[in-house]
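What you see is the complex with one protein chain gone and the rest in place.
Naming follows writing order (A, B and C), and every chain is counted from residue 1.
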Amino acid sequence: MIIEVQLEGDDTARRYRVAREDGEVCLRRLDDDGDGETVCLDWRTPEPRVYSLLIEGKSYDVHIDENSADEEVLEVHLLSRVIRSRASDARKRRIVKDGAGPDGPVQIVAPMPGRVVKILTAEGTAVTRGDGIIVLEAMKMENELKAPRDGIVVSVLVEEGQGVEGGTLLATIE
Amino acid sequence: MIIEVQLEGDDTARRYRVAREDGEVCLRRLDDDGDGETVCLDWRTPEPRVYSLLIEGKSYDVHIDENSADEEVLEVHLLSRVIRSRASDARKRRIVKDGAGPDGPVQIVAPMPGRVVKILTAEGTAVTRGDGIIVLEAMKMENELKAPRDGIVVSVLVEEGQGVEGGTLLATIE
Amino acid sequence: MAKIKRILVANRGEIAVRIIRACRDLGIEAVAVYSDADREALHVRYASRAYRLGPAPAADSYLRIDRLLEIAAESGADAVHPGYGFLAENADFARAAVAAGLTFIGPAPEVMESVGDKNRARQIALAAGAPTVPGSPEPVEDADTARSIAAELGYPVMLKAVAGGGGKGMRRVDDPADIESSLRSASSEANSAFGDGRVYIEKAILNPRHVEIQILCDEHGNRIHLGERECSLQRRHQKVVEESPSPILSDDLRERMGVAALAIAAQAGYSNAGTVEFLLDEQRDFYFIEVNARLQVEHAVTEMVTGIDLVAAQIAVAEGQPLPWRQEDISLKGAAIECRIYAEDPANGFSPCPGLVEGLRVPGGPGIRDDSALYEGYDVPIYYDPMISKLVAWGHDRSTALARMRRALQEYKVVGIATTIPLFQRIIEDPAFIAGDFDTGYLDELLQDGVLGPDHDRHDEIDDVAAIAAALHTFLREEARAFQIHNGSRSPWKLAGRNSGLRDFSR
Partner (left out) sequence: MAKIKRILVANRGEIAVRIIRACRDLGIEAVAVYSDADREALHVRYASRAYRLGPAPAADSYLRIDRLLEIAAESGADAVHPGYGFLAENADFARAAVAAGLTFIGPAPEVMESVGDKNRARQIALAAGAPTVPGSPEPVEDADTARSIAAELGYPVMLKAVAGGGGKGMRRVDDPADIESSLRSASSEANSAFGDGRVYIEKAILNPRHVEIQILCDEHGNRIHLGERECSLQRRHQKVVEESPSPILSDDLRERMGVAALAIAAQAGYSNAGTVEFLLDEQRDFYFIEVNARLQVEHAVTEMVTGIDLVAAQIAVAEGQPLPWRQEDISLKGAAIECRIYAEDPANGFSPCPGLVEGLRVPGGPGIRDDSALYEGYDVPIYYDPMISKLVAWGHDRSTALARMRRALQEYKVVGIATTIPLFQRIIEDPAFIAGDFDTGYLDELLQDGVLGPDHDRHDEIDDVAAIAAALHTFLREEARAFQIHNGSRSPWKLAGRNSGLRDFSR
């Protein structure tokens, strides 16, 4: 499997060939400069979403949070730092891209559980990037969910006052 | 369902009729004195094996451990105390009794993971209650597993030096 | 002087748990109350008794004075502790509790009322001879009056809501031309936030530090202070990190601020625990700003350096006991720091993150105290304040306390919801914070380039490991998914995971 990892702030993505060899997970970095070495990882998952990695004698206790709206968006917690990244199976990403490239439909998803307090744009409205679509309230705070790009709001799937779980599809923009 | 609960130290078992009514778990004590009141329990399991019970305004945070060798043997941890008990579905218990009453076969089960350091009685040996059958070692301590009643060791399923999981059947006495 | 036997804890979350713990330590029964969202909350589980208040919204539950008094009667409680937030500074609640024959654990209702009004509190401070921020003791009605007061004080000045708090209805004015519009907007904001549009003027203290004095007064006129708390680390006027002692207070200044705080307490007739808040200017001159007539979130740092259990002390005072300490018995030993951990995503504009705590590892070891309401499996509700834990570290000096906090933050794992732990990890590495060199504007400035810090903070080794971990994580997820597709929906990973480390995906 080829995994592409884009760290926030980096110009280019890193590419890894990852495969099981004799039950172990082995990994080779495939960046522009060509062929790196294949290393088999010494890793465990002692707790859910927590990885213990030993690399060249160093011990790393890594905690990875997936974004509830997009599993490819990861927050990697490591040594008092948080590194945001996007990681995906390169082949799968190509498929998704074909279907929903920058001009395909975009989904507005609840980033957290909460209550829909206001719907700012009706179905059929044209919006530009940054326009507010829906206001979600949780823990005494209101959050405006904004259009990630220009388009038309083709569907709004919730009503004002409705409670929603994190990850719920709220609206679609095309 | 009729549940019988025998608290260690009590002379007689308590009997409860337990049933779901409109989704709630309701319970009535059916002891010798006849008909108690049916109460619907205010209960939750916030954590595995932990029950939060509210009874007449009082709050109880109860943690129940099942014996790994016999699920009917419970340790109920409650308000700094441990109450040992045996609880079973009365009907099911009758079935088991018919098959394996006090004269039926008895299984010697590993009470914890460990290593078999010594087998004290070969297959076919007659034993009396309290005789050592197998010595299991864990955490620098040896534990002698004893015959719970008189009989003949009809099978020994492990070898010296073997590692076993908790709950593993080690030997049977008839 | 009646011994309290059963306390109704009129609150929820970590502060309810804190009070219940004090009750258990004192052999007092604690009566919890809960909304429908909180049946499984830790405060319900740790209390001796627990009663349902009503539906989840606070207005239908934790703010229902009538229900609280009904439950007090039904449960046989003889006292009530309000915690902080909700009804903690609501004099009507205190009055109703007293009228119902309950001991209210806090100051008398009329004292709460007088110190709760900013203008009256200011007058009390003036009468006590305590320094206050130069300004009008009265609300200003029109722009002309405001302009003439401002001219006298000298610019910049602050407009502040009489009923204010949390930065609402507050405006800094640098120029006479802006007075009129600022007055209008401050008043309208104050009105919509507090239902009270009155505004007063003070001289602006530039680059102030927020330092407060913890006081403890009994009903027999004995009053002591327990030193200060440094609370200048604020995000949008909300405290996020507190410590004691302040890195900048000399013994002499502490003594003078303590004396001023106690003079205000005496003038107000204050009893029980309270906090007198001050601003310090760049010359280390201090100015009274307000009294908090309740326990504070940050009380634990004072407990760590004085060894005094403030909740236990509150209960003893409410019973009518005289304070067992005199001022000379109080000394601050070492240093303590607190981080208020919120269920908010600092990488995403601090948006709230309620939800299921799927995994939890609590830090431990020397000097670490965790006051939280979390457990693995707890579902943080959407209805209430997002503070989920107060993490406190103590050390024999400030740098040791900071080192231990740094370590504890690294150990703390809350899986399933985002928290503000990364914010504190950023703060605790910042040179200005480490040097103790910060004011109330420091944090908002620090966060201008994002919570996770500027790019130049990046580190090759950490980047490499993070990328490898992300690749591993993605590989395992896709592998498990492919396996499921090939082998039907019932995953065999439950078994396989044990050996290959894939337990993550089998749970």
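Heads up, the rule we're going with is that a contact is a pair of C-beta atoms (placed from the backbone, for glycine too) under 8 Å apart; a residue touches a chain by one contact, two chains touch by 3 or more.
Quantities reported herein were computed from a predicted structural model and do not represent experimental measurements.
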item: Which residue of A:47, A:72 or A:89 touches the chain not shown here; value: A:47
item: Per the touch definition above, residue among C:12, C:404 or C:473 touching the missing chain; value: C:404
item: For chain C, the residues touching the chain missing from this view; value: 17-18, 21-22, 24-27, 46, 300, 303, 307-309, 333-334, 359-362, 364-372, 375-377, 395-396, 400, 403-404, 406-407, 410-411, 490, 503, 507
item: Interface with the undisplayed chain - residues on chain A; value: 44, 46-48, 52, 54, 57-59, 61
item: Residues in chain B touching the chain absent from view; value: 1, 3, 5, 7, 9-10, 14, 16, 18, 20, 23, 25, 27, 41, 43-45, 47-51, 53, 55, 60, 62-65, 71-72, 74-85, 87-89, 92, 111-115, 138-141, 143, 163, 166
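Note that only the chains that are shown with their structure count from here on.
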item: Centre distance in Å when chain A and chain B are each reduced to the mean of their C-alpha atoms; value: 47
item: Distance between chain centroids, defined by C-alpha means - chain A, chain C (Å); value: 32
item: Overlap residues in chain B, where contacts from two or more other chains coincide; value: none
